[in-house]
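Taking it in order: structure first as structure tokens, then the write-up.
Note that this complex is displayed minus one protein chain, with the remaining chains in position.
Let's look at subunit A:
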């Protein structure tokens, strides 16, 4: 597999009146061609900041990339000038945002909003760009694209608007699509349609997707690999199967345990106690330790390194150290892990088939 994006030791900070907020503290990740990487984590874990850093959209001031590299096509995006970034944004890397109700300009026709990128990056004439915009609307499944192209966002429903946003993002056939919680603001049936659409388009165009979400159900549906973020760091990363059926980090256990599922109906949902740490003054040691029922003394002293579980599976927890005591994950998680060993619980996989 070909790596098309590699983020190395990324640190992003925001200078506020309360001090420096270290929103992202040493993130390493990579994206392979044609795959979907999901970044999951609760609010404030740094997932959106990481994606904005890749796009070069961290508002400066107050934000800045303190250190690290974002390698794309042999170049470091973190060190590029604004002008160079502008030529990459929207053409090589594009982004879909969370709320389709606010991410379109209300006073401009959707056609014009799609055309802007085409005119800028592909130097199309207005008429060419318009016919391409109609094609794109058709591609994202908007009926009557010929008339829809000259309508305004308020004439579209939420789901349709998100399709328009996707059309804008895909206008110039980007190599990477960053989707920042694209289904969070939509209702469940529409969510499924949008996910379906993204999967279809990925197949057609071979785009790699970074999918940011806090919804593990969506992750299972769309991702190839998962990176779990907590307090500005990636705490566990692996393939979807590894994360769902063989999770190693107590935080991942917490996330999975707090997800309702049909086959765990008799058990209670496990809530992760407490709240994420204040990133103006990140705790010494493991940032998750204060909320971690499995925390050991070393967790409050020293940050755990990433332990390798398999070639694709890594987790940052001292529990994986050879000297650590053997701990039993919560009941619900153990059940999942058992399922992995024998037969997988029924779950819709990427190709939409049920295996069980």
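Please note the rule applied: a contact is a pair of C-beta atoms (placed from the backbone, for glycine too) under 8 Å apart; a residue touches a chain by one contact, two chains touch by 3 or more; residues count from 1.
FYI, contacts and distances are computed from a predicted model.
Considering only "Cytochrome b N-terminal domain-containing protein", "Carbon-monoxide dehydrogenase medium subunit", "Anti-anti-sigma factor" or "ABC transporter permease", the record for the omitted chain gives "ABC transporter permease", by its UniProt protein name. Residue A:116 is the one among A:6, A:20, A:69 or A:116 that touches the chain missing from this view.
Only one of A:105, A:131 or A:173 touches the absent chain when the whole complex is considered: A:105. Checked against the full complex, the one of A:27, A:70, A:88 or A:222 touching the unshown chain is A:88. The hidden chain makes contact, of the residues A:79, A:126, A:154 or A:338, with A:154.
What subunit A contributes to its contact with the hidden chain is residues 55, 57, 82, 85-91, 94-95, 97, 99, 102-108, 113, 116-117, 120-121, 152, 154-155, 165, 168-169, 171.
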